[in-house]
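The complex appears here minus one protein chain, its other protein chains still in place.
To keep things simple, chains are lettered A, B and C as they appear, and every chain counts its residues starting from 1.
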Amino acid sequence: MAIDLGAQFAACWLMLWGMSAPRLHVPAVPARPGESPDFSYVRLSPAGAVHCLPIDAPVSATVPLAEELIRVLDDAHHAVGPWNPQLDPEVLRRGLRTMLQTRVFDDRMQRAQRQGRITFYVRSLGEEAVSVAAAMALSDRDMLFPSYRNQGLHLARGLTLVEMMSQLLSNTRDMCKGRQLPVMYHSTAHRLFSISGNLATQFPQAVGWAMAAAIKGESDIAAAWIGEGSTAAADFHHALTFAKVYKAPVVLNVVNNQWAISTFQGYAGGEQRSFAARGPGLGLAGLRIDGNDFLAVYAATRWGAERARQGHGATLIEHVSYRAGAHSTSDDPSRYRPRDEFHDWPLGDPIDRLKQHLIAIGEWDETRHATLLAELEEEVTAAWREAIAAGSLNEGPRLDPALMFEDVFKELPAHLREQRDALLAELANP
Amino acid sequence: MAIDLGAQFAACWLMLWGMSAPRLHVPAVPARPGESPDFSYVRLSPAGAVHCLPIDAPVSATVPLAEELIRVLDDAHHAVGPWNPQLDPEVLRRGLRTMLQTRVFDDRMQRAQRQGRITFYVRSLGEEAVSVAAAMALSDRDMLFPSYRNQGLHLARGLTLVEMMSQLLSNTRDMCKGRQLPVMYHSTAHRLFSISGNLATQFPQAVGWAMAAAIKGESDIAAAWIGEGSTAAADFHHALTFAKVYKAPVVLNVVNNQWAISTFQGYAGGEQRSFAARGPGLGLAGLRIDGNDFLAVYAATRWGAERARQGHGATLIEHVSYRAGAHSTSDDPSRYRPRDEFHDWPLGDPIDRLKQHLIAIGEWDETRHATLLAELEEEVTAAWREAIAAGSLNEGPRLDPALMFEDVFKELPAHLREQRDALLAELANP
Amino acid sequence: MPSMNMVQALNSAMDVMLSRDSRVVVLGEDVGYFGGVFRVTDGLQKKHGAHRVLDTPIAEGGIVGAAVGMCVNGLRPVAEIQFADYIYPAYDQIVSEVARLRYRSAAAFTAPLTIRTPCGGGIRGGQTHSQSPEGVFAHVSGIKTVMPSNPYDAKGMLIAAIEDDDPVIFFEPKRVYNGPFDGEPDKPAQSWAGHPLAEVPEGYYTVPLGQAAIARSGEAITVVTYGTMVHVCAAAVEALGLDAEIVDIRSMMPLDIDTIAASVSKTGRCLIAHEATRFAGFGAELSASIQERCFWDLEAPIMRVAGWDTPYPHAFEWEYFPGKRRVMNALKQLMAEAT
Partner (left out) sequence: MPSMNMVQALNSAMDVMLSRDSRVVVLGEDVGYFGGVFRVTDGLQKKHGAHRVLDTPIAEGGIVGAAVGMCVNGLRPVAEIQFADYIYPAYDQIVSEVARLRYRSAAAFTAPLTIRTPCGGGIRGGQTHSQSPEGVFAHVSGIKTVMPSNPYDAKGMLIAAIEDDDPVIFFEPKRVYNGPFDGEPDKPAQSWAGHPLAEVPEGYYTVPLGQAAIARSGEAITVVTYGTMVHVCAAAVEALGLDAEIVDIRSMMPLDIDTIAASVSKTGRCLIAHEATRFAGFGAELSASIQERCFWDLEAPIMRVAGWDTPYPHAFEWEYFPGKRRVMNALKQLMAEAT
């Protein structure tokens, strides 16, 4: 459905401008609340249909790969075609576990927010493969620059639930010392960069990190993630340009989950054009992949990582996925899209697809799945108990407010010492 | 020649980082001072070889047009192939005249700068076709957003030499009232937007202008120009994104004159990749054309303009050209590139090529050319005499310094009235 | 007269102008179909059409750049930046283009653009949803910078901004969108209902830019402030039972220094209060200008209460925010200064 309400003011307009009706193109949005979901706009390729290229293929050869859709898991839950990464079942089970852990964690934190225990939360529902498979395909020494919807990276890298929950609670164990909104994790030990509230800023930073690795002659690479809406930002362009010019060893990921808050991906330029095509447009390899297919994400990430590591430059990967939940706990998507669209999403649920694949190859069953789920729920409950014991904004122990003045600079300058003392005096005599 | 001086510090580096040698890719620069010019990197197509498409062709169909090089004039000076705009000789002679006028004007102003009569100047030597043919191919109602190297647009649109010189002189007839550096012209009457010293800012502005035309239902389009170096700027990306999303009626021109001050086009991402390819990458039509071929520039501009006017969206045109002179009067290119490279430039001199074409079709000769040149020189001399009579920064009448406080806001606010009065008092009692 | 909160008043201002003037367009992230993350543009696209109320890509620099081009083609865009914390990607277009266009072209081209953006803290938004960057705009020659503190001013000033032939950065203190805030977070949230400044005419009216308002008259001391802090300062003054005059400057540029200076000359004492960080913030200009004009009348040094010079920390919202207690302490200190 194209929005065209222009007719309502055409008359007064004409008086002023004396011309024909408005002809500004307004990107179409396929379905609004009350309408039936319509995903006919999503260009699909059959699983296994897209060819693979050597990792040193010239950029121009990747043009078709940036248009088609690389998929490995077919409708019968088998892994097919040249992009099949041929993973060990043990690896697949680990992937399944981490994706499921992400979802259980997300659900629980969403509830904690509703209960007023944390101020804000962002789920990654339906997008778990994008993060978990990528983290597993990369080396642990590779540096990751996540967005706020990549908690699967953190869990896959081994950040503990308690660490993450403590950040969400801004409590006494918060790695950010209470300074960041929930979900803005980081970890030097796990090589996870600090998440910014400002969209896309991490993209050129990842490229700079990769340039430094190349300058130093180290073989580590960088990887970064942003949403499709954020590709409109200046920093997206800076990142691609610098990555191209210096052949920086970096994998740049665009998670096209179709929505940017209330704004459909057509408003970021996705109408009849893939986001991956911007890679070859600017001189990077481009891959458009099924982001809900654990195996496709793994394979594409591996391909981009090896290409980067061996000096053939950067790759832009578009992960076609769907934001199954609200944008954040501050959002209500039923205002701008049909309810339950996710059921009709043609690429399905990434967790379910990997689970069915494991079952299909005889490496998993419903009982084991139920046991795993119960175990993860227990784990999350236990972690929450531990985290909340370290306080929250409402109860329990609290961080020292004097911490507010630290880390503005390496050393506390005189004016901040004065301000800290003034605050302490104020708190002492309320 | 790739610059690789990294070896000099590899030893100390290794001590610190314990890894292999630096492997950052540094774009190759084909020839440096003292070396022979080498233009083998420029991908050429024979004149007439590239096919033409209907103006409503889908963006993806333009991918090859953004890679090949659209040319009309062949080595024997004949106009060939599907892009031949079939222009009347009268039109061609007008184009030749305006290009030559631009060059004579440029030469004279360059000398005026050397003599200290103006503070700064930027020539367009060797790039005259890019501006003059485009202005002629567009409608006079179309709005132009030039860079500082598009004086051919102004001359083709009919700005007088005296108006332009008065701007250069910051004199009492200066359209900018002394507020802008030389070359930052504008004209509402001729629909030429005010030139900015900040690179690329006019690109999204042109798109916004075009969006407004579409909103109003008017058929005018916008056109904008930037250098290839400026494509790295955020505003380039904003412009392309907005143009794509709203199918804005605009023609976006990148003048790839190979250099951005001392920086070779490879540092803007031009290595083995056209700038035009960014159009289809982002969802706009893309054309890569011979910018020194008046007929190719005319035809491509016409194509893009009609596509825009008829509602099929924006086109990105890369004009392959060569900056034959210094960046500006503040620059000395012999420090970073071989002297006289222009002689070897494979696409020649745009003025000479159009002249030879006119001669080849029997519509021009050397005598008429010499007469024209003499006439233009006289015209410039006369205009200079008139302009200088209106003053300059060093002699003759001067603008009232109180003008400095006007047009900051529409009305002079109290604090600026005070400051103006303070200045006038200071000037009255030195 | 209907009672409106600030969100409704701002919405009404745009609705009135979209109806009156076909040159007016509204654009920004999520402002169209959805009606804006704070609902300020709710219903406008439905009523005025998707060609006049535009959802945009997420590129603040692109929004402002395109809006400049729209101005050049005769429109009057009202651009929303979703949070003031996200205005920086547009800083170059604002400083180098919006602010300079009239000057550099000797008025041949102008940018009568309004940039609306919610600012300020107090909503647990953390460091990227709480900033008050008015100071880095007020310093730039060629743009007007304003911030209303109540629904009546919000609507009247927004209409004035849209009609203004100069570009205006229009800051909206989001903490008072739905009700005044006295700086005491533990008390129940107030609503605008019943507040005299929430009586907002339905139709067209303007509140001129560049004029300060005397939010409260008094003789003992002058409090110079704006935005949310107008309410916080009023609460502090009441709590102390002080005969203070509160000047709501409303507009940073042009600054109504005459009204401010007259008040300070009368009272002899001055407290400046804002949410923005203190160092080189707008309060510094207020202090410097007041001192230049009122030096011989001052009975005590001019003091500033402001945000601490740190980013806005999520966990310490109320230790950070210059709340009622902090303003009261400063007022007490200032009243105690010998003369």
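One rule holds in what follows: a residue touches a chain if its C-beta (ideal position, glycine included) is under 8 Å from a C-beta of that chain, and two chains touch if they have at least 3 such contacts.
Just so it is clear, the model here is predicted, and its values are computed rather than measured.
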In the complete assembly, which of B:68, B:106, B:174 or B:290 touches the absent chain? B:174
Which is it among C:123, C:136 or C:220 that touches the chain not included here? C:136
Pick from C:27, C:215 or C:302: which residue touches the chain that isn't shown? C:302
Given C:53, C:95 or C:327, the correct residue touching the omitted chain is C:95
Mind listing the chain B residues that contact the chain we can't see here? 3-9, 12-13, 15-17, 22, 24, 26, 29, 32, 119-120, 170, 174, 176-182, 184, 196-199, 229-230, 232-234, 260-263, 267-269, 330, 335-336, 393, 398-399, 401, 403-405, 408, 415-416, 419, 423, 426-427, 430
Residues on chain C that touch the omitted chain in the whole complex? 61, 85, 88-89, 91-92, 95-96, 99-100, 103-104, 127-128, 135-136, 138-142, 252-253, 255, 276-277, 279-285, 287-289, 291-292, 295-296, 298, 300-304, 309-311
State which residues belonging to chain A touch the missing partner chain. 143, 145, 175-177, 179-180, 184, 186-188, 193-194, 196-198, 201, 203-213, 215-216, 222, 234-235, 237-239, 241-242, 245-246, 407-410, 413-415
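The definition used in the following text is that only the chains that are shown with their structure count from here on.
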Euclidean distance of C-alpha centroids - chain A vs chain C, Å: 34
Can you list the residues of chain B that touch 2 or more other chains? 211, 215-216, 234, 237-238, 241, 245-246
Tell me, which residues of chain C touch at least two other chains? 51-52, 54, 56-57, 59, 61-62, 89
